[in-house]
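All protein chains of the complex are present and in place, except for one that has been dropped.
Letters A, B and C mark the chains in the order given here, with residues in each chain numbered from 1 onward.
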Amino acid sequence: MKPITYRQALNSTLGEELARDSNVLLMGEEIGVFQGSYRITEGLLDRFGPKRVVDTPIAEEGFVGAAIGAAMLGLRPVVEIMTINFILVAIDQIVNHASKIHYMFGGQVRVPLVIRTPSGGTGQLAATHSQSFENWFAYCPGLKVVAPATPYDAKGLLRAAIRDDDPVIFIESLALYDTKGEVPDEDYVVPIGVAEVKREGSDVTVVAYSRMTAIALQVAQQLAQEGISVEVVDLRSLRPLDRPTIIASVKKTNRAVVVAEDWYSYGITAELAATIQEEAFDYLDAPVQRVAGLEVPLPYAKDLAAVAKPSAQSLINAIRRIL
Amino acid sequence: MKPITYRQALNSTLGEELARDSNVLLMGEEIGVFQGSYRITEGLLDRFGPKRVVDTPIAEEGFVGAAIGAAMLGLRPVVEIMTINFILVAIDQIVNHASKIHYMFGGQVRVPLVIRTPSGGTGQLAATHSQSFENWFAYCPGLKVVAPATPYDAKGLLRAAIRDDDPVIFIESLALYDTKGEVPDEDYVVPIGVAEVKREGSDVTVVAYSRMTAIALQVAQQLAQEGISVEVVDLRSLRPLDRPTIIASVKKTNRAVVVAEDWYSYGITAELAATIQEEAFDYLDAPVQRVAGLEVPLPYAKDLAAVAKPSAQSLINAIRRIL
Amino acid sequence: MDKPTTLTKEATAELRHYYYQMLLMRRFEERTHEMYVKAKIGGYCHLNLGEEATIVGLMAALKPEDYIFTNYREHGYILARGVAPGPLMAELFGRETGVSGGRGGSMHLFDVAKGFMGGYAIVGGQIPLAVGAAYALRYQGKPGVVVAQMGDASTNIGAFYESLNLAKLWRCPVIFFIANNGYGMGSTIEDSSSEPDLWKKGASFRVHGEQVDGTDVLAVRDAVRRLRERAETEGEPVILDVVSFRFRGHSVIDADRYRDADEVRKGRETQDPLRHYSAWLQAHELADEAWLKAMVEQVEQEMQAAVDFANAGPHPKIEDIYTYMYASPVPNIPAPETARRLLD
Partner (left out) sequence: MDKPTTLTKEATAELRHYYYQMLLMRRFEERTHEMYVKAKIGGYCHLNLGEEATIVGLMAALKPEDYIFTNYREHGYILARGVAPGPLMAELFGRETGVSGGRGGSMHLFDVAKGFMGGYAIVGGQIPLAVGAAYALRYQGKPGVVVAQMGDASTNIGAFYESLNLAKLWRCPVIFFIANNGYGMGSTIEDSSSEPDLWKKGASFRVHGEQVDGTDVLAVRDAVRRLRERAETEGEPVILDVVSFRFRGHSVIDADRYRDADEVRKGRETQDPLRHYSAWLQAHELADEAWLKAMVEQVEQEMQAAVDFANAGPHPKIEDIYTYMYASPVPNIPAPETARRLLD
């Protein structure tokens, strides 16, 4: 076990899976010669050649559709969408085709496809480059949606996604790429659809995923010093949603804060709060608190951008409100 | 006052607004010569000519983008997307442009645009033609989203939408087009962002919109015969969401069922349940019940299709569960 | 259509078989219309009436190793590809015995064994899928080509152009097959394409294009054969613009009011692929009145058998609603509330 970055976890997994299974191939813009906009695919073109590491034109609808068609014939494409903001031009292919083909045609073909893309906002990328749309995909039956928070989960879930026979939307985060964590050498997978209690606690449950899990763990550590015991449930998968793990935690702590960096209304936290009140109603000592993004197109100006996204402080405030 | 259909309400309003303001124009596929796929624009090409009633090629991203650009120069386009399923190919323009242009450019131009489209599923239209995506739009700051349930509201909200200076997503329903209701002759508007208690009651609040409002009213009438008093809140707007009206009702009845025909997880009902538990926690005698679509690509086969969508019976069952 | 010289028995049988297929398609669609009116069929339903030669010609030229992706107007394609009318009608009836298990309906037919990779109902959406399938063929070093079928009006959507570029760049063996019936719902080609010669639409991508008379089954077959060969051996994608006349409205519920009744009558008369081809067969003494009549009877029986088969098929069971949901099982599906609904 050695600590590696989230980026290295992804990069090495892609390399390993390309080596393991000749049906695996990568597609995306600038993933080859350019080495990947965020260097997730660095070195892979050299190792595997242009047939397996396919640089595409800027034509997301076309190449995502092509990846689906290739998957229907038995290939296992792993597509990179540079950031989730650009997925909107390809979303028709994902939602109207990838998610439906297995079911709608009576199970005749599978669509073993992974779409990797970073979501969320950091670094003043402004309104069109700071969005989160994982709730949209999580809404769609037929898709699976995962969003790892650590290098360990990134590797384990990417392996699971590539080996899964359904279309998987794999949500990354620019802010996590350089974070480090221990990753074992052996060939493990993290199962899709299973959340993890990343830290046990007794006073309040915080439910989070991706970058917000990292913040929640930070907050838990900080509050521990004040004697507040926070349990952190890391969803890891958004679809399917591991309701039993969430509910078990809330039944224990009797309080819940749910956090996501997407917009407040109709975002991920809405489903989390709804689910908790539904299945743990009699256990709740206070309303589930939602912490999420302010409802504005993310402004470029630094201070506005900072306040628009949920922070450790906003999470702490929410926890305090119900303790 | 005379009873007219929902279709007539829309058709007459489009005609009136075209006559009232020369900047109003209609764009969409088959809205002219063909008279509209669902005859909402019937007769308007003849009355207003091809400059104002613009038949477009099948190029939703192109013509929705064009409508946005035209709106930026002062026109007031009313775009028809044949059904909401086809909006996915144009969603980038709506979400990355229409919703952001006013804010992102510091208020320099407005985007007075209406996009009308029927949502939901009836008549065995199968997986790609039976979807609901209004939750996606309701999620996006910068958009307004309305979904009238009656001819009265259809007319009043369409007028409001056309006269509003922001992009409005106007959700219709195939199943409502032939329903009738009283509509006054005078020039009224139904304000965007304001829900309506369509029926008063004391035992339980049902929150609904569009076609589900009609079903909720039916259910309320039926249950009244058994002595169960159902209050029906018709949202009318999904963004902004009229939380005060919902909460006031729940504080009165202490019980809530929320219903929508979209998919269950991450759908509209998630936001409604989350909001109610958040703001009326101490008033709730039972968990908010969600009634929504089963999470499958809508099957073609009649029986499967019927069970996949929420029905009057499923609403009644949910109400009974918490009484 | 050129006059055939001395023909082998097989060649004669094949030429007659085309007629049989076209007639089967004609009658299948007419019965489908009847069944729709009887409410045996629901949803949207688009017929291939007038396109029989377009489709039979295409399928005659394809090989078993080829794949086909179409739009929602695809009954005839899957039929001509060799799927029996029974399971096809059963799909329209929404039965478990249908080609898509009753899940897809008229717009979403599928038969993986025949390389028929689906009918798709989002205009243009099937086109990138076909390019990817062709990429997969090349990747796997397999023979074959992929047909991306679409309608004339569908050539205006971005996915088509992105696909032309990808197919050419990646040297994918794709035939962009435009079933040009002159209309997209109520719009003419001139209404919606600034380049109304649709076969020229590859010009921006260095993709070769041709036009062929879609009411002439042999002309279509020969064109596809030639272009298929080149696509396969040279990785050259191609556009084939196949022109026919739409006999009825856009779908069975379209009253077709925007078309001039005379125009439609004339179109049906002068551009009827069956009429043309039966005349040709007779002129070349490949068929006579008796044979034609026998065919009608045979097809009639097959149609009745198909309807009977469809009627006899079981409806999918409610408890099977989640079957096919995921190919790789995962925990926590379905959500507990939605699971409960089935028991309510």
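Everything below uses one rule, namely that a residue touches a chain if its C-beta (ideal position, glycine included) is under 8 Å from a C-beta of that chain, and two chains touch if they have at least 3 such contacts.
Everything numeric in this text was worked out from a predicted model, so none of it was measured.
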item: Omitted chain - touching chains that are shown; value: A, B, C
item: Residue, one of B:32, B:141 or B:267, that touches the chain absent here; value: B:141
item: From B:40, B:53 or B:75, residue that would touch the chain that is not displayed; value: B:75
item: Touch with the omitted chain, as defined above, among B:39, B:110, B:180 or B:320; value: B:110
item: Hidden partner chain, residues of chain A it touches; value: 29-30, 33-35, 37, 55-62, 85-86, 88-89, 123-129, 264-265, 290, 292, 294-297, 299-304, 307-308, 313-314, 317
item: Interface with the unshown chain - residue positions in chain C; value: 156-159, 161-162, 164-165, 168-169, 192-195, 200-207
item: Footprint left on chain B by the chain that the document does not show; value: 25, 51, 54, 56-57, 59, 61-75, 77, 92-93, 96-97, 101-112, 141-142, 144, 164-166, 191-194, 237, 240-244, 278-279
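Here is the rule we use: only the chains that are shown with their structure count from here on.
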item: Farthest chain (mean CA position) relative to chain A; value: C
item: Separation of chain A from chain C, taking each centre as the mean of its C-alpha atoms, in whole Å; value: 39
item: Two or more partner chains touched - positions in chain C; value: 100, 102-104, 108, 120, 122, 158-159, 325, 333, 335, 337
item: Contacts with 2+ other chains: residues of chain B; value: 61, 85, 88-89, 126-128, 265, 290, 295-297, 299
